Every structure is written in structure tokens, then in C-alpha cells.
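Missing here is one protein chain; the remaining ones are kept as they sit in the complex.
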Amino acid sequence: MNSIETTSDLLKPTTRLKRRYRVERWFKRLGLTAIALSLSFVAFLFFTIFSDGYTAFKQSYIELEVHFAAEEFSQEKLANADYPGLVKHAMRTMFPEVTSREGKKFLYSLISPAAAYTLQNMVEADPKMIGTTQKVWVLADDDVDMLMKGKIDRSLGEGNRRVRDIQLAWIDRLESENRLETRFNKTFFTTGDSREPELAGILGAVKGSFFTLLITLSLSFPIGVAAAVYLEEFAPENKWTDLIEININNLAAVPSIIFGLLGLAIFINFWGLPRSTPMVGGLVLTLMTLPTIIIAGRASLKSVPPSIREAALGVGASKMQTVTHHVLPLAMPGMLTGTIIGMAQALGETAPLLMIGMVAFIVDVPGGITDPSAVLPVQIYLWADSPERGFTEKTAAAIMILLTFLIAMNSLAVFLRKKFEIKW
Amino acid sequence: MKVTSIFVAGALTLALTAPAMAARDYISIVGSSTVYPFATVVAEQFGKTSGSKTPKIESTGSGGGFKLFCSGVGVNFPDITNSSRAIKASEMKTCADNGVTEIVEVKIGYDGIVLANSKTVEALKLTRQDIFLALAKEVPDPANPEKLIANPYKTWKDVNSALADTKIEVLGPPPTSGTRDAFVELAMETGADTFPVIEGMKKTDKEGYKRVSQTVREDGAYIEAGENDNLIVQKLQANPTAVGIFGFSFLDQNADVLHGSIIEGEEPNFEGIAKGAYPVSRPLFFYVKKAHVDVIPGIKGYLAEFTSEKAWGEEGYLADKGMIPMPKEERQLFSKNVASLKVMDMK
Partner (left out) sequence: MYSYLLPCILLFSTGAYYWGASRANSIAEASGGMRSLHSLPSHYGMLTALSSALPALLLFIIWQMVEDTIVTSLVAKSLPAELLQLSANELTLVLNEVKNVAFGGFGAHNTAPAIQTAADLYLSTRSWMRNLLGMGTIFCCLVPAVIAYRSINKDLRARNLVEGTVKIFLIACSTVAILTTLGIVLSVVFEALIFFQSVNFSDFLLGLQWSPQTAMRVDQAGSSGAFGAVPVFVGTLLIALIAMAVAIPIGLLAAIYLSEYASSRMRTWAKPMLEILAGIPTVVYGFFAALTVAPLIRDFGQSLGLQVSSESALAAGLVMGIMIIPFVSSLSDDVIHAVPQSMRDGSLALGATRFETIMLVIIPAALPGIVGSILLAVSRAIGETMIVVMAAGLSANLTFNPLEAVTTVTVQIVTLLVGDQEFDSPKTLAAFALGLLLFVFTLFLNFIALRVVRRYREQYE
């Protein structure tokens, strides 16, 4: 720059110019690599989850011929009948050659304990069934299911797998008679948690997450935006404002389980809200996500050029009108980004919920914000910690559901962000 | 404006879905994560067959469970707490101070604690002395058995020449865990007693004895893993030289990839633990508030389900899930206690 060059020299690329262009090219490539790298992480994680979880959407069923003997239903209540006995009887008629006590135990264990519930529901729905023989498809046990899906290796020795040789023979026979097949797993989408992998469903957790996030979003977004606007646009520059600012930054670093302690102390013990409910969960997650939304909101308000404000003020708008009509719409994309990230965090959080009783076994699907319920990450955490092998695929499937939830939420926000975004 | 209307709509939905705070019509259970997998099976069975609501079971850890349980009598407090250890005197006092004076104690069965490693290598054959030498912080000096030194053993072969020449690498629960507590007492303490120098301390220096026999080494040979036992199982598969400590039910479910270490000639299997031949197992409990039994619907039914033979019996469904049943007499005793709601003696 400090050497005086002639016109013809200027048109010729100098070494210095070449170097500057080289740096430029490298920088661009570096940026592209960063994105490619991050996207490949996404792709890799998606692939692992999907390859573990897609089998959970199928489930093995066994067909039984159940005789609903009238004498079994002599008690006054239908619920008191021996439904497991009916299942066992049906299995014995199908395999009359099994007589030893141990053999019977292995035989019965091919069928899920859920089969008895299926029969109970059928009889309660239609008591005329009593005295007849019906063909019923019932859930197979999780071990049979794992075998059908190839997650138990047949080639291993008998001692090394959970399915005995004799059970293998029975399963092969059932399969050849078309009495054993895998179908779409409707149960997974229509029931709550269960300790039997074949019966476990995600609906309870999905509804719990939905209610919880609804509360979190409807509280944290307005409060977060309002706080950011006040701090950035209205607050006088003094020690008090500094204090609030440091405070909010600090809250973002408070471990999430501490928010759980806070929720336990205030919402449950002091306000007397019911434990384990989406209401309390939503409130705790609101406090947890607020700092994220406020910080992101302030950053985007800061990036609105002062000229916009000056122009609005110059034509006579009040401070409030300037903010609501001009500054806020321009800062909206950034605020939405903060909200997405905050919601994503709230959707995936387990630790604070531990303290307010949401890490729990809840079978009944919640109907509202005051029913006890689990949420998706809690369900994932609990299933990931269960000993039964069948829960591995359920865990991955639950993660897939959570990601679907997340992507749906994100696309809505992306759509809104797109609408608001202006480059000037 | 559109965003605002979305939020108004959201708030409206919320307000409409919120019923008035209804009363509690389900059983609330808290407590140990070790008892959790068993209690949940009973709860589910109870909920599906009785027509009552399924009990809500939180996994809070035994200590957190007692904290909640002992906070008072009333609808806001849990009815039952699960525990992987017996209630402590201090907790009983907290309970009594808060008006929880009538507690029914129910022992439900045993949980075996196993050492296991990958099937790609041979199973370890250990004595409790080996376990102590491999994992204690201070051990008797091999050169001078009267002196205690910091644990010098690096490989299993150093501990016992019959063992494999691999690095000691044990993945186990952290000191806050009841599993660890039971393991230390049942495996290491007994192992420590085999050395006269430590055994001798029992009388002269009780504090020191406990310190030596119960402190686990912290130089990296014992790795404190979290309480996610499935993760330990998978880590063992990835790292065949490592050994893991966890509950029997996880070994039971993963018998195709892991095998349990044989301790003093006893394989950790169902029969061995139930008979009491396998030396490392601990009792599991739950505690019921008597004042709640008649008021919260379903508690009686739940207790009856839990103490029925088809649940905790030798052929019961809890045994299928990996819990080790108590002997018949003990089962009879506790189911009688439950039926008559015999309360504990609160000193």
C-alpha cells in the first residue's frame, strides 16, 4: 500500500494480491469444511439412531386359539377371571407334547404377559364371547421379538443366548404354520410406559412433553422478549442494570439440576402445585430457558443499527413505538433463534425434572397439565437404563420421535424467521 | 400481531385443558433406582388387572426417597418409599418429627451384585481376598505383612499368580450408591478379614479397621462409572480386559455377551444367590405409611399384589426380572406383617 504503483502495475496481479486471494479462497474453504463437518455429525448421529431404532416400529405377534370357557367366568366380576390361565391353556392345546414342568415354563414364556390384558379387554368389550373359541393375535414375548428381528444370534450355543433350543423349534413351527408374524407396532404409538418392552409405548411421554413445552413456550417467549427489550432499549445505564445483566448471563451457567431444586422449593413446597406434573415441569423449564432467550434477544436487538431508531424517533415516534414498530420486527429472527435453541434444550432436559418427580414410571397417558406424566427425554433415560434387551430399540425409536418433535418445532420457527428476516 | 395471536391461542388451549386441581387418586411411590425395575413391574400388573390407576413410581435414590417420605403425612407426600438399604435411625427420627410415626417395613427380596467381564476372555475366578487386594486403597505389604502400604498391584497376576496378566480395570458404582456400599461390605470387608493385621485392628482400632477395609483405591484402577448399568455392559464389550460391578439382572439379560466372575467357587446364577451360596447379595425393602393405607385408593391392593406368591415367589414374575426371592419362611413372615400392617418400632 505504501509503494506508489503505476497504472499498468495495478492491472497486473502482484504477489501480494495473489496472496490475499489465496487467503480468501482458503478461508472460504475452511468455512465450508466447518459446515460439512457439523452436518456430517448430524448425519452420523441420525444414522446411528435410525439403524438402532427402525425395528421398533415392527412387533411380533402370535396367533392363539383361545377357548373362553364359561366356567372360568363364574366370578361376579369379569376382571377377576384367570386370563393368564386362558393363555396358558391355549398354548398347551397348541403344543400338547409339552408335559414337563420346565418345558411348560419355557412354552409360556413365548407369549408376552400382555396377552392376558388383551383377552381381558376383548371379554370386557364383548361378554358374548364367553363360551366360544376365538382366534386371537397376541403379543409375543420380547425375547421372541428380538429373535425375529435378528437381535439374538441363533448360531450361538444354547447357554449364550436367552432363547433355548426347544423354544427355537417351537418358534420355527409357529412360523411355518403362519401363526407368528411381525406387523406394524401400533402399541408403541398408543400407550404409555410399560416394563414389558413389547408393551411399552411413547404416547404418554409425547403428550407430557407437549404439555410441558406448551407451558414453557407460552411463558418464556413473551417474558424473555419483554425482558430483553427492557434491558436493551429502556433500562437506564446504571449499576442496577449491570447487575441484572450479569445475573442473567450467570443464570445461563447454573447447572440445570439446581433449577430443579428451585422448582421443588418454590412451586411444589411453597405454592403447593402437584408433583410430577407438566405444570411444574413447564415452570421449571421456563426459568431454565429464559436466560438463553434473553441473551439471544439482546444480542439481536444490539445488532439493529441505531440509524433505524434515530429515523423513527426523528419523525416523531415515541420510544415505545420505535421499539414495537421498527426495532422488534428487525430483531425477531434472532429472538426466534434463541427461542428455538432454548426450546430444544428444554425438550431434551432430564436433570431438573428429577427433583420435581418427573423421572417416574407413569403408565396412564396424561390428559392435562395437572396429571402426572413423564416427558420424552425422561422416557429415553429410563429405557436406556432398563436391563431388558428389547428396550434398546425402543430407546432409539423414542429418540427418533423426539427428533421428529424437534424438527417440527424448528421448521415452524424457521418459517417464522424467514418471514421476518430483512437484510439491509 | 400474528405471533401474538398464536400465543393467545396457546394460552387459551392451556386454560381450557387445565382442570381444577383434582385430588390424588393414585399411589405415589418414590425411592431407590435399584428397586425401581421390580416395583414398576408390580405396579403395572396391579394397574392393569385391578382397574385402579397405576401407581406413579419415581426413581430418586434411596436417600432422596426417605427425604420425601419422611416429610410428613398427607396427600402431598409419597405413600411408599423403595430402598436398597434399611431405614437409618436419623431418618426414622426425621419421620417421627414430621408426624410419620407408623411405618410398615417390607423386605421384598435380594439383589445379587456381580463382577462380570466380556465373553471373549475367560471368566475370572476370584476369592474375596483377591477382590480386596485388587481394589482396596491400602493393603498389607507382601514383604512385611505387618505393615500397610498403598496398593501396589497393577495387574490381576500381581494379586494372585493364578489370574490373567491383565491390567486391573474395574468399572463400578460411585460412593453415593447403595450397590457400592453393599459391595464394599460384603466383598471387600470379608476379604480384608483374611489378613491377621487388619483382622487384629478390629479390636484395637475400630475406626482404622473400617477405613482400611472399606476404602476403595483412587489411582485409576477402580473407575467410578455412573449408575447406568447398560453403559457399563457396553463398555465391557468394547474393552474386554475391564471388569464391571453391577446388579444381577443386567448379567441375566446380557448372558450372551458377558459372564460373571466366579467368587469362591460360586458362579453368580439364580440358584446360587437364592440359596445364599453366592456371597455378594443384599436385601431390598420398601416402607409404607400406615396412615395412608385406608385413605389413598389402591394401597392395599398394591401391597397384596407385591406380597403374593405370583409376584415375589420362587416362580414369580419378579424372579423373571432378576430379583432373587427370599426363603419361604421370610416371605410368609413379611406377607403376614403386611396383611396386619405391623408397624416398625420407632425408637
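Lettered A and B in written order, each chain numbered from 1.
Keep this in mind: contacts are C-beta pairs under 8 Å (C-beta built on N, C-alpha and C of every residue); 3 or more make two chains touch, one makes a residue touch a chain.
Model, not experiment: these values are computed from the prediction.
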Touch partners, limited to displayed chains, of the chain removed from view: A, B
Chain not shown: contacting residue from A:129, A:203, A:258 or A:313: A:258
Options A:84, A:113, A:278 or A:377, residue touching the unrepresented chain: A:377
Chain not shown: contacting residue from A:28, A:173 or A:186: A:28
Omitted-chain contact residue, chosen from A:69, A:203, A:231 or A:313: A:231
For chain A, residues in touch with the removed chain: 20-21, 23-24, 27-28, 30-35, 37-39, 41-42, 45, 48-49, 222-224, 226-227, 229-231, 234-235, 242-259, 261-262, 264-266, 271, 287, 290-292, 294-296, 298-300, 302-307, 318-320, 330-331, 333-334, 337-338, 340-341, 344-345, 347-348, 350-351, 354-355, 376-377, 380-381, 384, 395, 399, 402-403, 406-407, 410-411, 413-414, 418, 421, 423-424
Touch list for chain B against the chain that is not drawn: 8, 12, 15-16, 20-25, 32-33, 52, 60-64, 66-67, 72-77, 83-85, 88-91, 94, 99, 137, 169, 174-178, 181, 185, 206-207, 209-211, 214-216, 218, 220, 223-228, 231, 234-235, 238-239, 242, 291-292, 295-297
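Just so we're on the same page, only the chains that are shown with their structure count from here on.
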Geometric centre distance via CA averages, chain B-chain A, whole Å: 28
Contacting residues of chain B [partner chain A, same complex]: 3, 7, 10-11, 13-14, 17-19, 21-22, 24, 26, 28, 30, 33, 36-37, 39-41, 43-45, 47-51, 53-54, 56-60, 76, 119, 227-230, 247, 249-250, 252-256, 315, 317, 320-322
Residue numbers on chain A that touch chain B, as the complex places them: 79, 105, 109, 113, 117, 120, 152-153, 156, 159-162, 194-196, 211, 214-215, 217-218, 221-222, 268, 272, 274-276, 279, 354, 357, 359-364, 367-370, 372, 382, 384-389, 392, 416
